[in-house]
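Rather than the whole complex, this shows some of its chains in their spots.
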Amino acid sequence: MKFIKDLREGERIQGIYLCKHKQSAVTKNGKSYENVILSDKSGNIDAKIWEPNSQGIEEFDKLDYIDITGDVSAYQGSLQVSIKRVRVAGIEEYDPVNYLPVSSKNIDEMYQELLQFISSVKNPYLNTLLSLIFIQNTEFVRSFKAHSAAKSVHHGFVGGLLEHTLAVTKHCHYFAMTYPEVLNRDLLITAAICHDMGKVNELSEFPMNDYTDEGQLLGHIVMGSEMVAKAADRIKGFPKSLESELKHCILAHHGEYEYGSPKKPALAEAVVLNFADNIDAKMETLKEVFSTVSTNDLSWQGYNRFFESNIRRSGN
Amino acid sequence: MKFIKDLREGERIQGIYLCKHKQSAVTKNGKSYENVILSDKSGNIDAKIWEPNSQGIEEFDKLDYIDITGDVSAYQGSLQVSIKRVRVAGIEEYDPVNYLPVSSKNIDEMYQELLQFISSVKNPYLNTLLSLIFIQNTEFVRSFKAHSAAKSVHHGFVGGLLEHTLAVTKHCHYFAMTYPEVLNRDLLITAAICHDMGKVNELSEFPMNDYTDEGQLLGHIVMGSEMVAKAADRIKGFPKSLESELKHCILAHHGEYEYGSPKKPALAEAVVLNFADNIDAKMETLKEVFSTVSTNDLSWQGYNRFFESNIRRSGN
Amino acid sequence: MKFIKDLREGERIQGIYLCKHKQSAVTKNGKSYENVILSDKSGNIDAKIWEPNSQGIEEFDKLDYIDITGDVSAYQGSLQVSIKRVRVAGIEEYDPVNYLPVSSKNIDEMYQELLQFISSVKNPYLNTLLSLIFIQNTEFVRSFKAHSAAKSVHHGFVGGLLEHTLAVTKHCHYFAMTYPEVLNRDLLITAAICHDMGKVNELSEFPMNDYTDEGQLLGHIVMGSEMVAKAADRIKGFPKSLESELKHCILAHHGEYEYGSPKKPALAEAVVLNFADNIDAKMETLKEVFSTVSTNDLSWQGYNRFFESNIRRSGN
């Protein structure tokens, strides 16, 4: 199979692609056809099935992996595939890894590191709460590991939520070591691990990776706080004050009202979590932007909305 | 007993007052004494116990109702009571109504009206949810009826939370009748009734009527949303989408991020609830501000922060 | 005649359309032709007259109703009419109602309702002022009934200004009943009826329905206030203070400086008018947005600038 980014005008291709979108349409002459978007981890391409009822064109749905034969042509400056034959591929015929963007780090190893941070939390209530969610709730664990941290900006790949969570947790550990007079490490580490867990329900999993209805209406901040509330309810004697502090850290982790936090950070741990989250988001964004810029290329990359500035690499 | 606002310099008084504050202090000469604030519904007054260990001065705590004898004097332009004798009053000796600001409307009658609105909600899930909280949870009901809607601004009196909730619900009913094409009445009425219920835990009851720790850290918006979540969990088959819509209305009811809403109103019902809440708050504020201004007094009352304007009554 | 939205590629059509735009142009080869936009209440379509000086092509101007014969073709994904014959239609040949968006409610009945509100205003000065403008000034009345309330957003149709004014007046009546302690009903109802009357001169009438020069330079807020000033001047003994209050309500009805109000609401009536105006604008906007969404379609409709949020219908 040829990756989509490598297709060229005039080729005949055959291979398995993910069908990301499918919709029937009618030409001006009244003939019906199918609009399809084919996808793999290298990109997307428009495709048409001009003869949907002809031989060789089998039934399939959006999000199916389909084995297609077709011709690549150019239309108004973009490439397009005219599909001649199509059938749904069997699960053993393709490797999903080729169809989704994936973290460059080993997901299981990262999860092991996260578990070590969990075991370093000495407060029994917080430790139990983390175990309930991040160890015993296996469906949550599976989904957490498969999630991205965002729909489109930084960490928008399988494992991205885990990679970001681990990085933020490490930063929090560093600051807890540096400012022990004002930071409660157990609270801070727990808040770091939980801070974005609401995203498991705010965003659907790949390949869709889009906002859920619940996500649109509530947002991962409030959803994460509620997950803490429900877990704490299951732990006998969980101190009310500690529960409020943990929920506060999650609620305040965007730092400003206009970024969707209903509370400004009022605890030292909430202040630090907000910083750690923000700097990892910014560094990962730069990493992604600079990934296609060679090391000593000091040219300006254009205005970036996240940084509200034109940005460039620094020299070495 | 004489109300505090009627005390005059030079009087000797005797009566029962609420002790709102009590703290030991030491004079510059090293003599210990007690700073006390006496309170009734007409106001507060500073008091001193210069001889805390003398005969006639019994033990008491903050928030006790105390029967005192003392002399009123003036100190740096304010009146002050020098307490000579004090004892804790028995619960049968005073009527709390004299010590707390109370709604001018009948609390039980208002609650009956609220129950009628609840019975008008046809959707079985929403109706059950309202019953769980506003009928079956008797401790919640007691507290809801005794609460203010605010620490210091509008509706800052016993029954204020109920009075405000009922007014907002009526407005929502009016709008649901006016715009049936876009408003789901059941959802809107339920959201109106629940919108401020988190205040039951955000503010402590009278006589303190101050932010709780949980209230400071989380806020009544998130607390109310979580109360819905826990109630819905107890109702079999409660539709996920309906739960999210109801929580969204509560989360968005302040209308803007900078007022503590983590989401902007995205549903018609959330838009209307925000309006209904805001206009009742503003009208009640004006009612309270104008309560001491005679009907045809058109003089300017000074800058009001809530309105961001100097305000005055209109003529008739 | 076929409505524009029903035209199809390849058809030959004949019918009367409103000419919304007309401009001469020259092809790259130096041949002159005419660019025309044809319009009816179902939409607009581009048209060309490639042989402007040929037989059958009569003179006409922008905003004429023209009877055309032509061929529908597709060009760069849009339909286009090549006009072969054209003549100006006589006034008896078409019904303007087919060419303009119109309120779905009966305009005369709505005006009767408005007149009843006027007659309910007891204050003789305010009642006289309303009569001068809304009864005796027949040219104003005609124009007011024919106006939209906006160029493009909510209530952008014939009768829209009246429909919106009536809705706002009803809301104000409701609030005057609810908060009689702080609201002067006569002032509030008068302000509601007058609040947008400046739009009669800010926007031109249909079919243009665009900002006038005066509208751009002054805005309907100041224009409405000035109309009150001139009417009050004609009423002997009109109290200065009452005139200022009424003008203030109009000036402040957008609520915030950044929305073009030179004053923030300083009177209870101005506060309520701002709310009533805003909520009717928002509800009508949702009605228009949701008009093409079926009742139980909970899909997200995309970001809406007025609400600063993605929006969707709620379930039932």
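Lettered A, B and C in written order, each chain numbered from 1.
One rule holds for everything that comes next: contacts are C-beta pairs under 8 Å (C-beta built on N, C-alpha and C of every residue); 3 or more make two chains touch, one makes a residue touch a chain.
A quick note: this is a predicted structure, and the numbers were derived from the prediction, not measured.
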Homomeric assembly size (copies in this file), of which only 3 appear in place: 6
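Just so it is clear, only the chains that are shown with their structure count from here on.
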Same vs different contact residues, subunit A with subunit B, by half of numbers used: same
Chain pair with the most C-beta contacts: B-C
Gap in Å, rounded to a whole number, between the CA centres of subunit B and subunit A: 43
Subunit A: positions in contact with at least two other chains: 213, 216
Subunit B partner contacts - residues on subunit A that touch it in the complex: 213-214, 216-219, 221-222, 225-226, 229-230, 233, 240-241, 244-245, 247-248, 251, 257-263, 266-267
Residues of subunit A that touch subunit C when the two form their complex: 28, 213, 216
Footprint of subunit C on subunit B - complex, ascending: 167, 170-171, 174-175, 178-179, 181-184, 187, 239, 241-242, 245, 263-269, 271-272, 275, 278-279, 282-283, 286-287, 290, 298, 307-316
